[in-house]
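Have a look at the structure below before the remarks.
The complex appears here without one of its protein chains, the remainder shown in place.
The chains carry the letters A, B and C, assigned in the order they are written, with residues numbered from 1 in each.
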Amino acid sequence: MPSLLAIDTLLIAACVWAILGLAGLMAPRKTRFIAKTLFPLGALVSVLAGIVGLASLGATSQTAVLVIGLPDLPFHLRLDNLSAIFVTLLGFVSAGISIFAAGYFRQGEGTAPGLLCFEYHIFLASMLLVLLADDAYAFMVAWETMALSSFFLVTTDHRHETIRRAGFLYLLIAHIGAIAILLSFGVMTGGAGGSGDYSFAGMRAQQLSPFWSSAAYLLALVGFGAKAGLLPLHVWLPEAHPAAPSPVSALMSGVMLKTAIYGLLRVSFDLVGTPIWWWGVVALAIGLATALFGVLYSTVQSDMKRLLAYSSIENIGLLAIGIGLALIFHSYRMEALAALALTAVFYHCLAHAGFKSLLFLCTGSVLHATKERSLGKLGGLIHRMPWVAWLALVGVIASAGLPPLSGFVSEWLLLQSFLFSPGLPHAWLNMVVPVAAAVVALVAALAGFAMVKFYGIIFLGQMREDSLKDAHDAGVWEKAGLVWLALITVLLGIMPATVILRIDAATRQLLGAGLSEHVRDHGWWMLAPISPERASYESVIFLVTIVLSVWLGRWLVHHLYHGRGRRSAAWDCGYHFQGPRAQDTAEGFSQPIRRIFEPMFRMQRHLPTARDREPYYSVQVEDHFWHWLYLPIARLAAWLSMRITTLQGGRIAVYLMYSFITLLLLLLVARP
Amino acid sequence: MSATIPLTAQLINLCASVILLLTFAMLAQRRVMQLINLFALQGFMLFLSTLVVAVTTGQSHLYWSAGLTLLLKALLLPWILNRLMHRLQIKGEVEALINIPTTMLVGIGLVIIAFNVALPISQLSHTITRGTLGIALAVVMLAFLMMITRRKAISQVVGFLSMENGLFLAATSATYGMPMVVELGIALDVLVGALILGVFFFQIRDQFDSLDIHHMERLKDN
Amino acid sequence: MTFDIFVILLAIPLVSGALLTVFGERDWAPHLNIIASGGTFIAAVWLTISIITDGPRFAFGEQFFIDSLNVFFVALTAFVGLTTSIFSGPYMKNEAAHGRLTIPRLRLYKSMYQLFMFTMLVALTTNNMGILWVAMEAATLTTVLLVSLYRTPASLEAAWKYFILCGVGIAQALFGTILLYFAAERILGESGNALLWTHLVNVKAFLEPNIMALAFIFLFVGYGTKVGLAPLHNWLPDAHAEGPTPVSAVLSGLLLNVALYAILRCKVLADGAIEGAFAGNLMMGFGLFTLLLAAFFLSRQRDVKRMFAYSSIEHMGLITFAFGMGGAVANFAGLLHMTMHSLTKSAIFFAVGHATQKTGTQMMDDIRGLIHVNPLIGWGLMLGTLAILGMPPFGVFASEFMILTHAMKHHPWATPFLLLALGVAFAAIFGKVQPMVFGETEAKRLPHAPAITPVFLHLAIVLMLGLYIPPYLTRWFQEAARMLG
Partner (left out) sequence: MISISGLIGQAFAIALALVLAPLLLGWLGMCRAWLQSRSAPPLWQPYFMLRKLFNKDVVLAETASPLFRFAPFVVFGCMVLACAIIPTLSTDLPLAPAADALALVGVFGLARVFISLAAMDIGTSFGTLGGRREMLIGFLAEPALLMVIFTVAMIAQSTSVATIVETLAHRDFIIYPSLAFAGIAFTFVAFAENARVPVDNPATHLELTMIHEAMILEYSGRHLALIEWAACLKLYAYSCLGLALFLPWGIAERDNFMALVAAIPLLVLKLLVGGFLLALLETVNAKLRIFRAPEYLGTAFLLAVLGLLVRLLLEVKA
């Protein structure tokens, strides 16, 4: 029995983060101290938290009750396997981001570095508390603190109108989501006539009718979906991510979105009771729509961070698909398959956290080096920023879902779980679910398209602007952060079996079943979730084979023939001397997508004609949801407000009449 | 039935009825000067009814409140209003927002409502003057109506004060008066209120060049 | 001994108000204002301690009665009164320096401020429903003078509307009080005791339900006007927007509370007399209606003080709703929310006051980049806004959480409306405040350094209460909530 429980350690970690933040607040302008002392210390705490999380996987859950909180509802905390996975994720990923931030925040941007440091560390601490919270009040407090601190981080450079608007939209949707979550908790306590016990233990004990449990689930889906960026509550994401400084984007995309997934898992598998099959279908449908939407929009973006933000939407969609499948299987008591899908979800959480943070940080380095984030003005940076470029390649390949890196493992697991869906006692599902797999396949392939665009346009080709020649590679701290995250991505890619054995504790907790029996039978290099005859994947062999053939091929070619080569201008079918302008622009690259999926976009195009003095081409892609959902709601609210404000017309006689009529009505109508 | 009612009660009922009548008259009155006079008369009738109640019940504090009423409602306030009228040189007609006949019709409706609302309560009363509660309520409502329909600041104030009269009628006739300390407090409030209003009138006229309240419709949201 | 402290509590504002009326133009007058408020606060704390240790007690015969319910309001009132007087020191000097106020007006302000405190303390501590009415009316009169302090057309118009609407409203309350007396007299006799709340509460079950219903309607409409319940609220935004900011702060933070307190006292009586939850339903209905209406008003505002005035209406609606639900939890939540709202809203008004002084306008479109002008004011406004919008970890969230969860349990039909209103209010207020705080601006210095301490003092308390409510405060709230039934 260790004298210091894991949960206490994590609490201390949260406190240390808060103290680091306060220390920054005390010395708001001492950039060197903050960057070179506080952020690395924060990273150290992150690593520690990650290790504690990792060590707690498979251990018995620990609880704690704090003195703070409401009088009859003090903060309950609990560290179980589900939380532990996400704590691990938070710890290891945020460590890399903090290290990067140590180098990144050197100039400070709009907000004093000390304040940033404070907001950043409070953000980390609140995320940790979200994962540990074991009652509705603690959860909501942590959840909203998380939203608030990230809001301030998003609006770091608040001098720009667009950034302020982005922050506002973000906080608004987060708040609406929080309201839905709160309602969901309320329903789960039993609603009218229920226990009114707002600790999670009380919710578990509550027996809900199918109607109310469905209501709780749907509310949770809306609430956590708003945070995660599920359709149609995704609109804040592509606005907020570009607005935020890159480490913050990385943290939000990599970690914060996962807390929403955590919440959804917590509610649907742990708190609400037995799931109903159509819950899964709903999650699946929304997930499919989100994934497809996200990836399509990510391909047509011309801002590198927006592109990544939409890609995050896509990944969240994939996670929702996995959750949906797991719910379907779980509701039919097909726990082995549910475990497969759920493992895919966990794996994808980890993988996405790693590679998306990595990519966002890379955009941060590019942004610092070039002051430019429009894809149309970048290019050829691999020559000036080799470190960033090669590390970004790791992220790109993982993000495109290609072997042998992390993204592929989770997609592979997801597709596997789709493949075994026949056998569901429901004919419709049997028919529809495999077709959904086709959409997943399409999404994966389109993600490749988007990533090739992202990487090719930023790092490859010729420099589109002269100023890019002055770009410099990332500093030591930034490199260290990037390498850390790239390592995570690679390790997750090549050691799936080891990781899944760890994850297994959480799936087992939620479903009572896991993959470990099957996975453990084989070596660490082999992933065979059911049996090697049915499906298997050995990424190490994979990697070794490719590396070997690359190396062997190179060696043979150089020895059998020669290594001669020379440099010359590009041939390009004889059209010499083409400038960088002849390359595809970001818009040009995605032209096929816009053309094929035209109805999915709301486009405003200007095409040049022969008579134009200054011919130009422009295309703007807008979100249908803005036009068909958000603007009508905004207009309706404005209209209602306008109607209602006529009540305050300025005439005292009318005011008197209101109170007179009120009095009369009460006298005439409201009698006991 | 009326035979069983003692004379004093009949007297109080008479006073109350006259007050109601005067309120109607105020509602119909177009001239500010006349309005103030009617208000003074209303105060005087209130004094009378309070006096009758005091004589009937023999409660000493009712004499005090009768005296207070006479002093304040029948003399002091009308005098202040008159002074204001002259100082501010208010002339001309009181423009009603709704025309007078309509107002009267609405007023009759209000009286019916007031009586009906008060009816079940007055039947519970053990005092001799239980019917007056309905009348008091009607006076309050009519004064309310007057405040709604009048356009000049001063006539709104008269409406407000006449509402206080209605309340006072309710207090004395229905319950034989509130505790003395309360009545004193109320009287003080009314007096201070009237003084503040007086100061206000000057300021309003300075700022708006008129006491017409339709100038004061700037603060609004639509 | 304890008798003295209560007398001192009432005497300090009364005497200092009188003194300031005479000597208000002296150099030391602002200090006297603060010292008097401080003395009141100390007396209130002393009184509170004595009530906690010794239990409820009477004063001046039975005319005054202090129990755990109103001593809590007394303490809150004295505290916010103190901080507001601290805030108003430099604020009013700046106003005078800008030429918006003359020295005699400052004198009027200080004396009326103390008298206003006095009327509120009387209203809170009196046992006599009649004196309660008198004090409420007197509070109206003093604040009318405060609202019209600038003597601009707008402030006069606001004060006029305030006076007429509240005067008429309060008159209804008087009718209700008469009816209450009428009902009580039948049981308690014609002694002067028939308006004493402690006596009434003993016999509340025997009061005639019909009369009590009627009385409660009149009292509710009357004091409800003062609380700002829709559709009786029309005076409130005008008065808040056009008066000096310290007055807005105390109007919002204190006067509304006192009016609501009056309703609560009446509700206890009505609940005892009338079967079923007549009073509660009435309060819930009006509370919800007010909440919804105010939320939609918010988005159309251009004047910052006006917008926060509507926010006060919204919160009063929520609190009324909470007390309407009744029961220990909801009452607890209502009391907590009243505290939180008082502290937060006055803090916001402090920050807004400095902000408008800095920029010279109350129009939100013209205020930008407060964070550059003065980071503390900017952050104060930002955090205060977030707190009032119910963002954790601030205490407003704690009470809203309790209200919402209680509503979900007992009145699930109401929750969608509550949440709709809170959501709309969030979008409206935050959308307006954010660009005010952030963004670019050209800075300008004030002649007198602003008093920032009260803002952050309030916010710190609100933050603390959001995370941790000390046990003695909890017991106190619980005791008060139990008394409300």
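The rule we apply is simple: a contact is a pair of C-beta atoms (placed from the backbone, for glycine too) under 8 Å apart; a residue touches a chain by one contact, two chains touch by 3 or more.
This is a predicted model, so every value here is computed, not measured.
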Which displayed chains the unshown chain touches: A
Contact with the hidden chain (one of A:L48, A:L218, A:A441 or A:L664): A:A441
Touching residue (missing chain; options A:A205, A:M431, A:L631 or A:L665): A:M431
Options A:L10, A:A112, A:M451 or A:L666, residue touching the unrepresented chain: A:M451
Sites on subunit A contacted by the missing partner chain, in the whole complex: 379-380, 382-383, 386, 389, 393, 397, 400-403, 408, 412, 415-416, 418-419, 422, 425, 427, 430-431, 434-435, 437-439, 441-442, 444-446, 448-449, 451-453, 455-457, 460-462, 526, 528, 532-539, 541-542, 545-550, 553-554, 557, 560-562, 564-573, 575, 578, 580, 582-584, 588-589, 591-593, 595-596
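Keep this in mind: only the chains that are shown with their structure count from here on.
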Intercentroid distance (Cα basis), subunit C paired with subunit A, Å: 44
Interchain centroid distance [CA atoms averaged], subunit B/subunit C, Å: 31
Where subunit A touches two or more other chains at once, by residue number: 642, 645, 648, 652, 656, 667
Of all residues in subunit B, the ones touching two or more other chains: 117, 144, 147, 156, 213, 216-219, 221-222
Interface residues, subunit A side, partner subunit C - complex: 67-71, 136-137, 140-145, 147-148, 155, 158-159, 161, 164, 167-168, 171-172, 175-176, 179, 182-183, 186-187, 189-194, 196, 198, 637-638, 640-642, 644-645, 647-648, 652, 655-656, 658-659, 662-663, 666-667, 670-672
Contacting residues of subunit A [partner subunit B, same complex]: 642, 645-646, 648-653, 656-657, 660, 664, 667-668
Residues on subunit B engaged by subunit C in the complex (per definition of touch): 59, 117, 120-121, 124-126, 133, 137, 140, 144, 147, 153, 156, 160, 163-164, 167, 170-171, 174-176, 178-182, 185-186, 188-189, 192-193, 196-197, 200, 203-204, 207-208, 213, 216-219, 221-222
